[in-house]
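Left out: one protein chain. Kept in place: all the others.
Per-chain numbering from 1; labels A and B assigned in written order.
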Amino acid sequence: MAIYTEEMTVNMGPQHPSTHGVLNLKLKTDGEIVHDARPNIGYLHRCAEKIAENVTYPQFIPYTDRMDYVAAMNQNLGYVLGVERLMNVEVPLRAQYIRVIMAELNRIASHLLFMACYALDSGAFTPFLYAFREREMILDLFEATCGARLTYNYIWIGGVSRDLPQGFVDKARQFLDYLSPRVKEYHELFSYNKIFIERTANVGILPKETAIAYGVTGPTLRGSGVRWDLRRDEPYLIYDRFDFDVPVGRGEMGTVGDCWDRYMVRMREIEESAKIVRQALDQYEQLPPGEVRAKVPRALKVPPGEVYMRTEAPRGEIGFYIVSDGGLKPYRVKVRAPSFSNLSVFHEISRGGMIADIVLILGSVDIVLGDIDR
Amino acid sequence: MQELTDTLVRFLPFLQAIPRSLILGTLIIIGATVVLAFLVVVAAVSTYVERKVAGQLQARLGPMRVGWHGLLQFVADPIKLLLKEDIIPSNVDRPLYILAPYIVFCGSFGAFAALPYSTRLRISDLNVGIFYILAVTSLVVIGIIMAGWSSNNKWSLFGAMRSAAQIVSYEIPVALSILVAVAAAGSLNLQEIIQAQAGGVHRWFVFRSPFLFLAFFLYYISSLAEVNRTPFDLPEADSELVAGYHTEYSGLRFAWFFLAEYVDMFLVGAIASALFLGGWNGPIFSGPISGAIMFIGKAYLLVLVMMWIRWTVPRLRVDQLMYMSWKVLTPFSFACVLGQGAWMVL
Partner (left out) sequence: MRKYFTDIYLGIWTVLLGMKITLIHLLRPTVTLQYPEEKLYPEKKKKRSGALPILYEWSPPEGYRGDLLLKNDDCIGCMLCAQACPVDCFDIVTERVSPGEDLGKTSKGQPKKLKVLKFDIDMTKCMFCGLCVEPCPTNGLVMTKNYEFSSYNRRDLVHHFARPEKYRKKDSPGSGGVGGAAPTSPPPNVGEEKGGGGGSGLTR
C-alpha cells in the first residue's frame, strides 16, 4: 500500500533572519527536500529609476548609494563613469587613483560582510563580529575622507568631491597590514572547518553553461570556473596599471561551482583587492599635488546620447544605461543590477537540496535586496 | 529520605504522633523545592554566564547595564518573562500546547533526583540510578513533539520532527558510553560508581583505561546533541526556522523551555563528571560539603566548554547529524564497550 505524501508549500517569508533583506521565497518541499524555490521580490522597491528622471545628474548620485548599500562606492563609480563618457570629461589622474582605492576598499568591506553573514547563516556566530570589527576600520577610513559611513556620495562627476585627508595613506597601509593575519585567522576558524566544508561542498552546484546562460556575473560566476572579470577584460579607470589575479573556483573541496568555491573566491578576492590598494597607494604617493575634480559647470548639461557603462561591483557586473536628451535631468536611467541576475539562477541550483541548504545557497549567491529592487 | 525521616523523628519527639508517610511526603516536597530552586538559580546564572562568555569570545562585552557589569541580568530576564502577556494562539491544540513546556522541564528536572552530590548529600539512592536518568531524559522528546505539533505552524513542525529524530538517534551512543563506565564500576548505582573512583585524580575513570577516555568524549559529544546545542542545534536553528519548535511560545511558557535547556546542560555536565571525572572525589576535597562543591564545579566547567564550542563551530545539517550518530558515534561506542570488556578481563 503506497503512502500518500503531499508537497508542502512553505513561505520563507519577507521577515526571516537569514534572507538577506526582505525577500520572500516560496518553497515547495517534500519533508526536508526542496522541489522548487521561487523568489518573490519587490518589497524594497523605491522607484530609484523613476526618481532619476526628476532630479539632475549630480543629484542622482546619493540615490545610487542607496541601491547596493553595502558597496556604495562602486555604484557611484558606475553611474559617474557613464555620465562622464557621455560628456567626454577628462578626469584628473589623482582622482582616478582615489577612485580605485575607494572602490577596492569597499570591495573588501563588502566581502567581509558577506563572510560575516554567511557564517551567521551556517550557525557560527563569532566570525560575524570579527568581520565587523575589520569593516569598522574601513568605515572609519571612509568617514575621514567623505564624512559618511555607508552612503558616501563621494565620487562626483568629474572626479571626487574632496581630496584624501592627511595621513590617509599611512592609516590605510596600517589597516592592510592588520588585515592579512586576520584573513588567515578566518581561514583557520571557519573556511577550512570540516563542518563548514561538509555543509557547503557539493551543495548548490552551478555549472558553467547555466551560469553564462542566466547572465550571472561576479564572484558567483567565477566560482563556477569562468575567468571573467571586467577589471581585467574591459578595463575602466586605470585598472590596467595594477597587477592582480582573478581567482576562480577550482573545486578544491567538492565540485567546481559549489558554495564553497563561491565563498573561497570572495575570500581570495579580499587579498587581491588588498594588493591593488597597496599598489595604488604607492603610485598615488608619487603623484604631484593637483586637482581632484575636473571643472564642470554647476548646472550640468549632458549632451544628448545614450551610454551603457558596466563596472565590476563586488556582487557582479553593474550596468548603467543612461539616455540623455541634452537637458539638466536624465531622460532615462536603467540600472542592470548584479544581484537581480544572480538571483534568477537560484531556483535552478536549489532543486533537490534540503531546507538547510537553501539558506546556504542563498547566502553564497550574495544578494542585497536594495540592488534587486532598487 | 528514609534515614532523614528517622533522624528527624528521633530528634523531635513530637513528630511521633504524625504518621511516617506524611513526614516522608513533606520532606520529599521540601527536597524537591530545594532542588528546583537550586536548578532555577543555576540555569538563570548560566544564561548570564553564556552571554558574558559569548561576548568575550567575540571581542565585545556582554551585558553591562543591569547591575555592576550586568550581574543582575539573570534576575531581570526572568522577571521580564514572567510579566509578559500569556498569549495562546487561537488555532493551537490547547491541551498539548499547554502541557508541552512542563513535560520538557520535568524530563530534565526529574533526573536530578538520582544524582549524588556528596557522600551524605543526595535525594535518593536508587539502585538503578543511571538507568532512571536515561529514561527520564527521554521524556523531553515527547514534550518537543507536542510543542511543535500543537503550534499549528509549519516551521515549528519542522523543528519538532528534526528534534525528535535527533534525540532518539543520539540516545544510543549516550547509553553505550554510559555502559562503558557502568561496566568499569560494576553497578548502576551512581553513588557506587563515584565511590569506585575514590582515592585521587589518577583513579578517575577517565584516566583508567583508553576506552573510558574515548567514552568520555563520545558521551560528551552525543549529549551535546541530546541538549540541542550547536553544532547540533538544528531544532532551534535561529537562522533557518526562526525559533523552531518554540516559535509560538512566549512569556512564562517560553521560560520553561529556556530553563529546561540550561538545566539539561548542567545535567549532562553533572553526569559526565559523576561517571568519568570522579563526581565528588574532587582534586583536593572529598568531604560532605566540599565534595558537593567540587562536583558542581566540575559540572559547571563542562558547561563552560559547551558554551565555548557553541560559539565557535557552525551547525550540522540534518542528514549529516544522522550520519554522525549512526555511522560514527555508534560504532565507536560499540567498540568502546567491547574494548572495555576485554580490558577488564585481561
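Please note the rule applied: contacts are C-beta pairs under 8 Å (C-beta built on N, C-alpha and C of every residue); 3 or more make two chains touch, one makes a residue touch a chain.
Here the structure is a predicted model, which means the values were calculated and not measured.
Asks: Looking beyond the chains shown, say which of A:Glu143, A:Glu209, A:Glu234 or A:Glu306 touches the absent one.
Replies: Checking each option in A:Glu143, A:Glu209, A:Glu234 or A:Glu306, the one touching the absent chain turns out to be A:Glu143.
Asks: For the chain not shown, which residue from B:Leu22, B:Ala37, B:Ala59 or B:Ile289 touches it across the whole complex?
Replies: Within the whole complex, the residue contacting the unshown chain is B:Ala59.
Asks: Which of these, A:Glu188, A:Asp282, A:Glu306 or A:Asp325, touches the one chain of the complex that we don't see?
Replies: A:Glu188
Asks: Against the chain that's been left off, what residues of subunit A make contact? List them.
Replies: 55, 58-63, 126, 130, 133, 137, 140-141, 143-148, 151, 153, 161-162, 165, 171, 174-175, 178, 185, 188-190, 192-195, 298
Asks: Determine and list the subunit B residues touching the chain excluded from the picture.
Replies: Against the missing chain, subunit B presents residues 53, 55-61, 64, 308-309, 311-313, 328.
The rule is simple: only the chains that are shown with their structure count from here on.
Asks: Could you state the distance in Å from the CA-based centre of subunit A to that of subunit B?
Replies: 45
Asks: What does subunit A use to touch subunit B in their complex?
Replies: So the residues of subunit A in touch with subunit B come to 8, 10, 16-18, 32, 119-126, 128-130, 133, 189-190, 193, 195-196, 198-199, 354-357, 359.
Asks: Contact residues on subunit B for subunit A in the complex?
Replies: 54, 57-60, 154-155, 158, 230-231, 233-234, 237-240, 242, 311-320
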